[in-house]
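In what follows, a structure is listed as structure tokens, so that the remarks can point back to it.
Here the complex is missing a single protein chain, while all its other protein chains stay put.
Naming follows writing order (A, B and C), and every chain is counted from residue 1.
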Amino acid sequence: MSDTLTDAQLWRDRYRLMVLMRRFEEACLTGVASKEIHGELHTAIGQEAIAAALAEHIRDGDSLASTHRNHLHAIAKRIPLHPLMAEIFEKETGLCGGFGGHMHLFDRERRFSTTGIVGASLPVALGHAYAAKISGRDSVAFAVIGDGSVNTGGFHETMNMASVLGLALVVIIENNEWAISVPFSAASSTPTLAERASAYSAPGERVDGLDVDATSAAIGRAVAHARSTGPAIVEAMCYRFRGHYEGDLDLYRSQTEKTDRTTTKDPVVLLRAQLRDSGMLDEATLGELEAEASAEIDAVLAAVRAESQPDRSLAHDHVFASGLTVDFGTKGAVA
Amino acid sequence: MSDTLTDAQLWRDRYRLMVLMRRFEEACLTGVASKEIHGELHTAIGQEAIAAALAEHIRDGDSLASTHRNHLHAIAKRIPLHPLMAEIFEKETGLCGGFGGHMHLFDRERRFSTTGIVGASLPVALGHAYAAKISGRDSVAFAVIGDGSVNTGGFHETMNMASVLGLALVVIIENNEWAISVPFSAASSTPTLAERASAYSAPGERVDGLDVDATSAAIGRAVAHARSTGPAIVEAMCYRFRGHYEGDLDLYRSQTEKTDRTTTKDPVVLLRAQLRDSGMLDEATLGELEAEASAEIDAVLAAVRAESQPDRSLAHDHVFASGLTVDFGTKGAVA
Amino acid sequence: MTDTAVAPRNINISQAVAEGLRLAMEDDDRVLVIGEDVATQGGVFGSTRGLLKAFGPQRVLDTPISEMAFTGMAVGLAMEGYRPVIEIMFVDFIGVCLEQVYNAIAKIPYMSGGRVDMPVVIKTAGGSIGAAAQHSQTLWGLFGHLPGLRVVAPSNPYDSKGMIAAAVASNDPVVFIEHKGLLLERAQDFEFGANVPREAYDVPLDKAAVVRPGSDLTLVTLSGSVRHALTAADAAILSGVDVEVIDLRSIVPIDWDTIGASIAKTRSLLVVDEDYLGYGLSGELITGAIERFGLGSLDYVGRHGNPGVPVPAALSLERQIVPGTESILNAIVRAGAAR
Partner (left out) sequence: MTDTAVAPRNINISQAVAEGLRLAMEDDDRVLVIGEDVATQGGVFGSTRGLLKAFGPQRVLDTPISEMAFTGMAVGLAMEGYRPVIEIMFVDFIGVCLEQVYNAIAKIPYMSGGRVDMPVVIKTAGGSIGAAAQHSQTLWGLFGHLPGLRVVAPSNPYDSKGMIAAAVASNDPVVFIEHKGLLLERAQDFEFGANVPREAYDVPLDKAAVVRPGSDLTLVTLSGSVRHALTAADAAILSGVDVEVIDLRSIVPIDWDTIGASIAKTRSLLVVDEDYLGYGLSGELITGAIERFGLGSLDYVGRHGNPGVPVPAALSLERQIVPGTESILNAIVRAGAAR
């Protein structure tokens, strides 16, 4: 990274964003403990460098379709933090008014969506990519998926169609070594996922997803290819620091592996050391950026905490956009 | 083919089988005209060489999962002609008693099945392949699919799993240039389908599917790989001579193309000329083989024609193997 | 329905659907048609014929056999302001892509708290025409069970054109189920809805139609069974049963006003359903009627349809499973006798 370490502001932004992402996830963890968040919360702790790299390329007119592990992608897409966290906390001020929850985030204006169904985000991204094409916009459709998602039929169908139609689709695979309890190596027929791109006449590149700079460069190349030609794949290697979801006993991974990875593969820690050791940012500046990020997240968390769940009277609203209501079984009947 | 033209018996058998297959399909056409066959009948006229090549490799213990265009695969799997044709003609003597019809052929003993859903045969073949593995048999699971089926998610999921598990699966793709009205080239992200095999760390080979000898050799290589290592793909090029189904107006293909292909790419005609021109079989022998095949099919057709549709009283049987019946809505009710 | 004295145009139902789509696409260039064989071929039943020529390959897109991908595309397209019509060739194939239909298209309006609508039409063909278990289903009961979807199935030429137009215009996702046994039928052969005006019009998606008035028995059905029910109702006169035939048109929502008015007259309800009876339309109609109008409002309820059997290949068997004129007549006569 020495060559590119010329722009202190870039690196300040990168580090601050990655710390912010870490703090955001940590704030969500408190929501699980406080039982404000239900269902299975999936954090992306350990995967910050990829989202931060993505943030450098994704423009407002671009779209992003994400998965169950989506918070950092939302941040990369510049979804405002307050409604984002509020939705994860199921509050009425949330991005979706508390109807969606952390797996179901939708922001039409920002062309952002998520799904709790593995593989299902890819066709959605395909739709965005097709829209860009036929409306003559030069937008890119991004889909960020996990390593496990590559084995779904939806991946294949989407890649093939995007290639046939020459669509600007960039698929970023966060290969965090695991799909719940199944290791990547036990689920994939190829040693890398990047190489599968050739089955769709597309470029695929594996990159160190702990290295924000390298990842950003790879995404940049993918975006360029997407704009000019068709879909491209970036496989970014990382590690899932926590259980698959909060509450996962996570007994299927050896303690040795977990200790090794979390001590040697923390992108935030690695970047901090790199920036300090290279003299790019000094300890005081790093501390300042961390404090700033923490303060920003603390303020959002405090605000979200003070807010309410949606009023229960709303539960039957919004089933149909037209306002149609078809409640079945409203009342009993007597002879 | 000169080298292999040493065994006259082999070539007699090949030619006779291909003619028999052609006659079989022609007999089915009469069933459409006579309205004994309903729904959409799909024939494989023009694709005989592939099925004949397959017949040389498939053993009784091997399985075969086929599609909507399945008659010749059934013949290759040595399903007796009479129950086969009777099922296609929806007769009580059919392979499935007239319950299944031409898209739904099942022979448990011979490990043969078909489906009317594109792509759905592949997972079934995967199940057979897995059964062979865990029961310690050296059987091969064959799946024959069309070019269009490769674009389904089921193809991808099946290939990946077969590779991960190292299963003996041979996928034969009959690339007949069309999936209904959509040309192969407009639906595939790669110029060949064979090359997609690399996405599953599998070998893939494209072969001239009009050439029974070359196709047989390719299938032989695929089988050897499957037995020793894992899945393999053979893409056999051919042409769909008739409309997608009987009754298809087939206006989406140019008459020029159709005339060109049916005059230059008829595997039966090509083989006949080759055998005669090379002196392998003389005109008289060829005529004899043709007469034999015709007589065999004529006899089956005559027998099938004389048979009855299943008795209507049977219609509610067999929904559950246990004999459970759950007919809903058996009677009205009064106050 | 608008039946006039003018002689019906010589078109079939597929053409009526294609015309409805064409006018909708002329009117609103956000409307797209996506599916297998919809462009060059104009649909395997011809119900998108002419659209490619009129609107070009971007708005009328032939896809690979990748239902999951192109159904899910609708979500992204809708988020971008488009109004996609997705064709699933046969409704039987919905099992490969139902996920995008019920977990995404149907639920996003709700999951987004009303912020993202999904003006998507899932256009598909159902019904038995001798094509056996995997190509004969109607499955409206399946869609009806899943929240967030309007589910409609027209029975005649006039409605086919007007309902596809209304489906495209709807801001709600609509499952539009054509009947394969109707698509190639000529308009002039219909007792009802034979006249298809050339201009654009909508048939509301939530209004049932009384296609035959009667006083003794309310027969509710839809799609391909309506014409059989009409024929049966005519024959039932001989048995002394005067049947009111209601074409439901929409199973979500159900037009309870029309059904209620009929039941108030007849006090008898017979549901005829080509779909599997179990956990389906008949249970919902009978239960919903009782809920709304009281157990005491009916002297007879009954249902006739597929009793829960995969559709067999042989016609001898299919006739036992799929309601036809004769079997409907029997059901009417049984109902008449029971009242």
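Basically, a contact is a pair of C-beta atoms (placed from the backbone, for glycine too) under 8 Å apart; a residue touches a chain by one contact, two chains touch by 3 or more.
Quick caveat, the model's predicted, so the values are computed rather than measured.
Note on the chain not shown: across the whole complex it touches A, B, C.
Note that of B:8, B:249, B:302 or B:326, the residue touching the chain absent from this view is B:326.
The chain not shown here is touched by just one of B:28, B:88, B:145 or B:164, and that residue is B:164. The missing chain, though absent from the display, is touched by one residue of C:197, C:260 or C:283; that residue is C:283.
Of the listed residues C:43, C:141, C:157 or C:214, the one in contact with the hidden chain in the full complex is C:141. Touching the missing chain, out of A:16, A:57, A:73 or A:104, is residue A:104. In the full complex, subunit B contacts the hidden chain through residues 63, 65, 94, 96-100, 104, 106-108, 111, 113, 115-117, 120, 122-135, 141, 153-154, 157-158, 160-161, 164, 310, 317-322, 324, 326, 328-335.
For subunit A, the residues in touch with the chain missing from this view are 38-40, 87, 90-92, 96, 98-104, 115-120, 148-149, 151-154, 179-182, 186-188, 251-252, 309-312, 314-316, 319, 326-335.
Seen across the whole complex, the unshown chain contacts subunit C at 68, 92-103, 106-107, 110-111, 132-134, 139, 141-142, 144-148, 251-252, 275-276, 278-284, 286-288, 290-291, 295, 298-303, 306, 308-310, 312-313.
Just so we're on the same page, only the chains that are shown with their structure count from here on.
Averaged Cα coordinates give subunit B a centre that lies 35 Å from the centre of subunit C. Per-chain CA centroids place subunit A at a distance of 45 Å from subunit B. Along subunit B, residues 151-154, 186-188 each make contact with two or more other chains.
For subunit C, residues that reach two or more other chains under the stated contact definition are 63-64, 66-69, 296.
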